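Input: one structure, supplied below.
All protein chains but one are shown at their positions in the complex.
Coming up: chain A.
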């Protein structure tokens, strides 16, 4: 019997004749999960979409074939390929928030794709499908619009849409990016169960190796449009043989493997423990209360938050999305006005609003944003963006500032000729380095980093974290590091504060919080965070022998 999904020698070019996929081959058996990993631009998504007989605009299949359940999907007219979509093979997209049609109610979104059924059958199937993904099956919920659902619910709805016609194959494209770890763990556990119960073949596209190790049987590693390595997930990731895979595995930051993780070897702090931390507090936040008001309702973002950061110390604030961690950071830099409480720099209170702060106060605290593309002015060259704080906050003359820009770019380890480039010409990693260089330009004492690695590829994340540690060591910088990624936090933080709905749940040295969490919420968070080392030692359950990696 042929495997459920067979991809053979698939080669795809773009309109300019550049090769996007080169001779990609793999197979997936019924009830089997295959992970496709690689960095952005490696062709993961293009590969996944061909399983639906879909090639994005501007691309074309040059050779090779895709067969699903003995049906040919490539080289067929759009109309025939469409018949397979949603019925034979279904797709779960990245970022469900933008993938759900905003004007359509939950129930209609599912009903829409059910064809050849009576109204009663359709209603029954909708109920069944909602139940399958553990979404409430009541009239009230079915009448909701996508924007009224939480991120986790939106993702479950996307899963429900994919499952509605009971397909044989499920293609998931980074299905959990944008979800916080606890929701992510729930969605993935769910997916495992559905795969077992319905015997569907699963293709899981992801850049998260920990997730792939824990939830797939086999893995295909892609690099620049080629499959560089394939095999059983856990054995391959435990002993990667290709150089690229080795680098990828080494770049994984793992909160479970403090000190012993492969990443720890790459991202080394100082040889003996963390950099020297001064005895006096640089920044102190006392009894902070903050909230967001919309339409008369107040949403609490911080309730009685207090912490201290000493010179050279890195405090990480960790929590789920909506926990208030970003608002706390924004209050520190004066972008959000606190309802109550004080922010003290060197013991003297800072004005609540950035516009009221003095030049030196502004200079000493700098902020680096989550999205590097959005935080750099697209109409300004990189050099201009970095020069501005030099000129405004440090009053540096033009010529000197130019030399300083070159030095800063070198400092963050990018070519200094990039100064003449616009942000649009740079990769995500380069943009984030530029943003860091801009943050460093004013030679601050405290750098506030808001989820600075979450928009980046794994390998890029690791190098940015390495850079952060290097800068701390060399410049004696203090950091306020906002993140939901416990792996990243484990690499940089000296102290961790866990927040949930604006309240501090646990506050203590990083090692203690991650290894022996006391608070039940922290326990859940640490438990839910994907960990490669744990996935590799856990149940080496045998993969279904339905197909062997090519």
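Annotations for the structure displayed:
In this section, contacts are C-beta pairs under 8 Å (C-beta built on N, C-alpha and C of every residue); 3 or more make two chains touch, one makes a residue touch a chain; residues count from 1.
Assume contacts and distances are computed from a predicted model.
Taken from the listed names "NADH-quinone oxidoreductase subunit H", "Aspartate carbamoyltransferase", "ABC transporter permease" or "Peptide/nickel transport system ATP-binding protein", the protein name that UniProt assigns to the chain not shown is "ABC transporter permease". Of A:84, A:159 or A:187, it is A:84 that touches the chain left out of the display. When the whole complex is considered, the residue among A:101, A:353 or A:516 that touches the unshown chain is A:101. Within the complete assembly, A:148 is the residue of A:148, A:353 or A:518 that touches the hidden chain. Within the complete assembly, A:161 is the residue of A:30, A:130, A:161 or A:283 that touches the hidden chain. For chain A, the residues touching the chain absent from view are 49, 52, 54, 82-87, 90-91, 93, 95, 98-104, 112-113, 145, 147-148, 158, 161, 165, 295.
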